[in-house]
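With one protein chain removed, the remaining protein chains of the complex are shown where they sit.
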Amino acid sequence: MLATKEDRGVKVAAWAAEATGRTNPDFAGLTFPTSRDERWRYTRASNMLGRAMHPATAPGSAPAQRPLPNLDAHRLVFVDGHFMAALSTGVTLDGAYIGTWGESIKANPGLLKTWGRGAFADKEWFAALQAEGSQDGACIYVPKGVDISSKPIVVEHHLSGAGIAAHPRNIVCLEAGAKAEVLLWTSASAEADGLMNLAFDARVDEKAELKLEFVQDEAGQSAHVSHLHLTQAADSKIEVHTATARAHWLRNDLHIEQIGERANATFHGCFAPGDGQFTDHHTRIDHAMPDGTSSELYKGLAFKGGKAVFNGKIKVHQDAQRIEAFQKNSNILLERGATIYAKPELEIYADDVRCSHGCTTGQFDEEAVFYLRSRGMPEAAARRLLTQAFMAESIVGLRPEAREHVEALFLERIHA
Amino acid sequence: MSASDQNPLLDEFTQKEYEFGFTTDIESDRIPPGLTDDTIRLLSAKKEEPQWMLDWRLKAFETWKTMEEPVWAHVDYTPLDYQKICYYAAPKSKPQLDSLDDVDPEMRRTMDKLGISTEEQKRLNNVAVDFVMDSVSVSTSFKKTLAEKGIIFCSMGEAIREHGKLVRKYLGSVVPVKDNFFSALNSAVFTDGSFCYIPPGVRCPMELSTYFRINASGTGQFERTLIVADKGSYVSYLEGCTAPQRDENQLHAAVVEIVAMDESEVKYSTVQNWYPGDANGVGGVYNFVTKRGICETRAKISWTQVETGSAITWKYPSCILKGDHSIGEFYSVAVTSGRQQADTGTKMIHLGKGTHSTIISKGISAGRSQNSYRGLVQMTAGADNARNFSQCDSLLMSDTSGAHTFPYIEISNPSAKVEHEATTSRIGEDQMFYCLQRGMTEEQAIGLIVNGYAKEVLNKLPMEFAVEAQKLLAISLEGSVG
Partner (left out) sequence: MLKITNLHARIGDTEILRGLNLEIATGEVHAVMGPNGSGKSTLASILAGRDDYEVTQGSIEFNGVDLLGLDATERAVAGIFLAFQYPVEIPGVSNMNFLRTAIGSIREQKGQDPISAKDFLAKVKRCAQLVELDGKLRDRSVNEGFSGGEKKRNEIFQMAMLEPMFAVLDETDSGLDIDALRIVSAGVNAMRDEKRSFLVITHYQRLLDHIVPDRVHVLAAGQIVRSGGKELALELEEKGYDWVKEAV
């Protein structure tokens, strides 16, 4: 028996109240996404409603194995949406601020007004949920002309146990000519079955450069929804490298808006869902001003019982002339019972543009497998090598330590 | 700065008159606008239909009433008032026609004006024509020649009366009534169309052709075409469309069903040139069409379309590749200019093993138009070693138009292979200059380059159609460089 719309509404409202810890979360008229919404066509958000969860009043324990322990970096560690000062190294250097959103708005409540509820909050139900349940996260501010890119900033978000919903909010602001590198790392314990609902907003001013690496390595059964929104001004440069190394049920929204001329964006990503796992990467780039460039590459593997969605939209606005935008998505289904849904989109309203997308889905070239075997390589090793080769292009932008970690997780699955 | 400021040719173009915008002065027998059970009963009675047909229609009408008009397409229009449409308008002087010579002279002139004169068609000799004006079929030529081979080619109305068993078996078998809002509406109120049956092993010796035309004002045209190609048969079918210039929007909601049995082949070609509305977007045809074919083992369906008309086009000729090793093809050129909006593409549903599909789509956007490709490639779990190749190119001719690509790729079989490529670019300045340097005018250069760009698709059309289509492309784009 299908639930009526009203029944469903009541159920969703009750769930949302619990997940945010607020009695009446405000969804600004948005309704819970269903497969009738084009952006949720292949994604069953209702998966979430069966999960009982609430925000943690105090943080659980941080993971014993912390990411990239040998990397020389500034570190901001959050567990269950709470800042872990003892594990972190927040600093002020050269006028740049590397700290928490919580501290920042205490010191300067005006920031709340500047950044609002986040760019997605009036468009996406889960972003509204994020805004309503919003918790602590990183706040990175780099003033005009300051370059702190020589030492990366690692931002860790961990979900420590069962029944927990975390809604960390992260803010990055690079003023004109500033440079920074951020490594966003999410993880979850094996017991985790709740939700990591993360927001990341970045403003990249003129001639500034931001490199963002985003590694998602979540054990357990928890769900992950993230909202990344980056705006870039004239002559700025953005690189985003997303690696979904492990996830049970995941939806990433990455939205880059070029609001100045000659902006340049590169965004790469990869995913490899295995049995019972689901990953959904939605990307969108808005070329709103002339002479911008963008280059996108997403690669996916799907194992038996795994499902993946890739939806990449390139939108070139009217009068945004001389845009060059390229997108590529390649996928391999490794076994029966795997499914990949790809939807590369071009929406072009200016005429002097060069835009293209290519999307392929297939399997390893059996000739190549045979070639390697004929050179004395066992089949499993041959497949591992080809997997590595296939994924390499999409993770080459990660720093070597992160790359090795991600690659190892992919290969582990091949082995099994 | 808008394109029209830059280029006076654009203005000239957007004010260019629709070549086929004349009305035919024929008395028509029409029933009052509006849609109720009674309308359908009246319509069915006028067409002297058997009871089963009426029951089918009434059921479809019930279904339609529960459905909502789709909104997902990348088009924007004022919703239609379905109660203001006239659902039946037949040329009044319609007799039972046996040959073209019996056709009303005025109607004959209409056909002549369309540039597809039946005389000429007859001379070309290998085309049998069914001419559907407003709602009913007025003439079917070459019936005798075809009958000798056992081929049935007649109006749908006649087929329902004379070949009820066949029609009843296949009608709605490819496009179910409840498939979508417009197919349900069509099922309830379709007035005429063409029916074609090719017996086993028969290669249809000539092109079969239907010309559709909306003539009376305020009428909707809901034709229904059913093509059944029995085992091992072959047929090439052509469809052409025009409509007169009118201020109000006219609705065209057709359904085309193709059944391609084992090892048969059906080629379906369309040159669509419905009235696109004027430069300000007033008037024009709403073309909401459902076309679909089903392929049994080793069968092949090939859709080729050249779309230059209609204010709004919503159309996805599709193939269900049910049988192993069956083949689906879709070749499309869609030109939009003025304020036209097109959302068109295809669906290739791969069910059988070793099934292949090819999609070649060429969009050309000029003026203030919006042109979208929307296509689905689905490789189901059983589609072992299935293949798809898609190439979707868009050419932009003005800075006020839009070109969009929305492919849906759904893969559930690890041995299936799908390749999709799409590009968007503007007409090459270098190419233009090269042509101009060789002495061509701007319009000739555009015509040449655009036809070259669309060649892969135009080549798939039967000869007579290809020439017509090339002319149409050039005319549609006159002076439209922005």
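Annotations for the structure displayed:
Letters A and B name the chains as they come in the text, with residue numbers starting at 1 for each one.
In this text, contacts are C-beta pairs under 8 Å (C-beta built on N, C-alpha and C of every residue); 3 or more make two chains touch, one makes a residue touch a chain.
Quantities reported herein were computed from a predicted structural model and do not represent experimental measurements.
Here is the thing to keep in mind: the chain we left out touches B in the whole complex.
Within the full complex, the residue among B:L54, B:L80 or B:L448 touching the omitted chain is B:L448.
Among B:E49, B:D262 or B:E456, only B:E456 touches the chain left out of the display. Although one chain is not drawn, its touching partners on chain B can still be listed: residues 428, 430-431, 433-442, 444, 448-449, 451-456.
One rule holds in what follows: only the chains that are shown with their structure count from here on.
With centres defined as mean CA coordinates, chain B is found 43 Å away from chain A. Residue ranges of chain B in contact with chain A, taken from their complex: 72, 379, 381, 394, 396-426, 482. The residues of chain A lying in touch with chain B in their complex are 38, 42, 318-319, 321, 331, 333-363.
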